[in-house]
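Quick one: the structure is below, and I'll ask about it shortly.
A single protein chain has been omitted from the complex, and every remaining protein chain is retained in its original position.
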Amino acid sequence: MSTVVDIRNLGVSFSTDAGAVKAVEDVSISVERGEVLAIVGESGSGKTVTAKTILGLLPETATTKGAVVLSNREGTRESDVISISKQKLRDIRGTDVAMVFQEPSTALNPVYTVGWQIAEGLQAHSDMSKKEARAKAIEILGRVGIPDPEVRVDHYPHQFSGGQKQRVVIAMALVLDPGLIVADEPTTALDVTVQAEILDLLRRCRDEFGTAIVLITHNMGVVADLADRVAVMYQGNVVEQADVKTLFAAPQADYTKALLAAVPYVGHGTVRAAERAAARPTNWTDQPPVVEATDLEIVYPGRFGRAGFRAVDGVDLVIRPGEVLGLVGESGSGKTTIGRAIAGLTKVTGGSLKVLDAEMNGIRERQFRPLRSRIGFVFQDPASSFNPLLTIAECVAEPLVIHGRAKDASSARARVNELLEAVQLPRAYGDRYPHELSGGQRQRASLARALALEPELLIADEPTSALDVSVQARVLELFAELQREFGFASLFISHDLAVVDLLADRIAVLYRGRLVEEGTGTEVLGSPADPYTQRLLASLPVPDPVAQAERREELRRLREAE
Amino acid sequence: MTAASVTQAPPRRRLRDRLPVLHQLRQSVGLQRGMLVAGLIMLGVFILCAIFAPLIAPYGFAQRADASGSFGTQQPPSPEHLFGTTVGGYDVLSRVVFGSQTAILVVIVAVTLSLFIGVALGLYGGYFGGWLDKVMVVVFDAIYAFPSLLLAIVLSIVISGGQSSLWGGVLAAGGSIIVVFIPQYFRVIRAETVRIKAEPFVESAKVLGASSTRIVFKHVFRNATRTLPLIITLNSAEAILTLAGLGYIGFGIEPTAAADWGYDLNKAQSDVTSGIWWTALYPGLAIVIAVLGIMLVGESLNDLADPRLRARRRVSQASGQVAETSVVPGGTLTAGPGGIDGLEDGETFDEHGIEVKR
Partner (left out) sequence: MSTLDTVPSTEDLPAAGRPKPKSSGGGFGRYLLVRFLLIFPTIFILVTLVFFLMRTTGDPITAAQGGRLGPEALAELRAAAGYDRPIIVQFLEYLGQIVTLNFGDTLTTNRPVVEVLATYGPATFELVFYSLIVAFVVGIPLGLFAAYYRDKPQDAVFRVLAIYWYAVPIFFAGLILKLIFSVWLKWLPVAGRASVGAELQMQALPNKTGFYTIDALMTGNPAVLGDVLAHVVLPATALGLLTAGIFLRLVRTNVIGTLATDYVDAARSRGVHEYRLLRKHAYRPALIPIITVIGLQIALLLSGAVLTETTFEWKGLGFILVEFIESRDYVAVQGIVVLLAIIVALTNFIVDIIAAFIDPRVRY
């Protein structure tokens, strides 16, 4: 084995308005030929900066020290990316090292065909003719699993689906046969079923092309699925480096331990749900439901007389008082639409949706407004769900002021302080502006605002998907605690089965606007009946390399069975 | 919005950081600071001229003679008349200085009125939509796409019948500029309102049951008007140019009523052909200084407001503190280094088309 890239004592700083910020402090990592090294860390750990340094892609505001020594596939040439000339850097980009980006839809230039973009890389490094380059592009597209590559080579990026775009990006990286591919969160923007396929493809890159991969990710499941070796980064430093099996089995650094403990694991929540179910009174199911949807249909109108988009198609569901319903689905499944319809943000176009005994189909805002004090809502993105010009205390006081429980924000302060304490935020944070809080803190404040009027129903729309794993764990815990304390019913929307499993009493699975399966966690996750649920479950990588290998086999069997 | 402000989080920023222009001046570096300073100086000269015109100008703007007799026409620059005299026998320097008053008056009238009307309509249209909004969009788009000088000409005819007193001229120029500007403010504010309306914090207020009035005034208004200072500078520059343009093609203010740079340039047209340069040069330079000053300030402020366009001081090799994991704005999993990606918000350059219309 020989080393493909050797990072020695790398340090990177950025100049910002607040002065210099150090992103990477002192990192030494090396990657061997044909090996997948995962660099794991949460936001701010410096993992992406480290990855971009390997290609010399840092912005001009960055300054670097140390060395990043890259060798070519044959091992005949070595170059230090940090000190070589621009011309030399261009020569090694694409041939010695290539990159796969996080968001495939932005990594492809929208105004050129994919074939043109693949050929461009080829022509930048050789005197290849247009015809040859095109043939090569068709070949590589076929190899990464794009059907009909002869036709697709002339298509523009917007004509591909998200997963296919990522395949194209990978094809572009592979076309010059580099010894190393840097993949920066290559599956984060994708749905979990698509993610499994892209991970398969990356595995093939290593096995068939013999390419080494530096995999940047925050997802321990992805690490367990693909990596051979893992480097854990925290605050600009590598805190631990180990073989993947060793790392998961016996983590050494405290941070690694905490990180692994924070990862939700499918099946962990079922016990808790069973306990809660056992504690309920026998006539509990007879209570009138908080939310009841029958044959619910939501169609978004089309523009200029085009056919509308049917986001929700004949869904039946019930949420009873004090119950948490987990709503799971991939993007486009209609899960968010249902949440918005219950909150009166989206119009119901067919069927019936009863919220707190009010029929939402055809309701007027004026009739619904009094009911709003009984419903809370937590949004996905904590960064944008607060008015940037108001302090946290003013934001949390909003519901109290609107529904006449307080005259203004300052007279509501005592109650606001109580609420902040309930969500474990220091009182003093009330005087801060939203941008002065971290993502997790903001999401706590968001919970405080949603709970200010002690609602009977709380809708949480992917409340933790924008948060780091360790922060997510704390917020989920808080959510469970608050639910116990306040006893509200909840619709908990998420794309992550493991997260839903932690909290939900019952789980409903949506697929393209239809409800394909519903039941308790044990039923849905233990023995899924619907083929989509089965595939969804099998696609979810578990943070354990040994178990994940088995799971992968199962997914392969499922696919073959289809 | 910075990583460091999170760790200490002072409740309020210091005064010198909150004063609009001063804060940006301190924040700027290198060439951007140079542009801002140059702009501020030119703008300062313009405003001081307008305020102290009677003290600075040697003669009145309508004065053609003093104790020692008539000034004479088209006299070259001399100690008595530093910038020479015009074909009408006025002192060029005095008219240039007094012209700044007229220009500022037009800017104030035009920008304030169009601002109020445009912002109000934009907020209404953007938030409530409906048929009235659609009608406004079509009407204002039509006006926006139309040569504004022609519209100004038509309005000038309507308002003053073509020529006039100080206030007639100011209102004619101002009025026509207002009609041309309202669509611009409308477009900008409407687009911002539509964007902000879809922001989770507005939806959040809606879910809480806030009334539309409360949402519009408490949540939308102040967020939507953040881009206004830049547009105001650009429109002020346009207002001066439109006034001058109107004056130049013969809709100026009579020389006895007020000093109008455009009018003077109109009268200087034939002078140029015969090589008399001072009657055209100085009023023209006055317009350039006023407009350039305003535009430089506007452009610099725009750059400084956009993190992507703002230049920063270089840092020494790998220095600084490592950012705390918890301080990433937005806390996205995908962000790179702490606080760095968070600085780059997803703003687009869409609205830049607006600043380039006259």
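Residue numbering begins at 1 within each chain, and the chains themselves are lettered A and B in the order written.
The definition used in the following text is that contacts are C-beta pairs under 8 Å (C-beta built on N, C-alpha and C of every residue); 3 or more make two chains touch, one makes a residue touch a chain.
Computed from a predicted model, the values in this text were never measured in an experiment.
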item	value
Residue of A:N9, A:S83 or A:N109 in touch with the missing chain, whole complex considered	A:N109
Among A:A124, A:V318 or A:A547, the residue in touch with the chain that has been omitted	A:A124
Residue, one of A:K65, A:R90 or A:R272, that touches the chain absent here	A:R90
Of B:L115, B:L171 or B:L265, the residue in touch with the unshown chain	B:L265
Contact set of subunit A toward the excluded chain (per top definition)	55, 57, 86, 90-95, 98-99, 101, 103, 106-112, 117, 120-121, 124-125, 145, 147, 156, 158-164, 169, 172, 176, 190-191, 193-194, 197, 200-201, 300, 302-304, 306, 309, 311, 330-337, 380, 462, 512, 559, 562
Touching residues on subunit B - with respect to the absent chain	30-32, 34-35, 138-139, 141-150, 153-155, 157-158, 161-162, 237, 241, 244-245, 248-250, 262, 265, 268-269, 272-275, 277, 280-281, 284, 287-288, 291-292, 295-296, 299, 308-309, 311, 344, 348-350, 352-353, 355-358
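FYI, only the chains that are shown with their structure count from here on.
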item	value
Subunit A and subunit B: spacing of chain centres that average the CA atoms, whole Å	43
Interface residues, subunit B side, partner subunit A - complex	1-6, 9, 11, 27, 199-201, 203-211, 214, 218-219, 222-223, 307, 310, 312-340, 343
Footprint of subunit B on subunit A - complex, ascending	11-25, 42-49, 52, 61, 63-65, 102, 185, 188, 218, 234-237, 343-345, 369-370, 372-373, 375, 377, 379-390, 395, 398-399, 402-403, 431-432, 435-442, 449, 466-469, 471
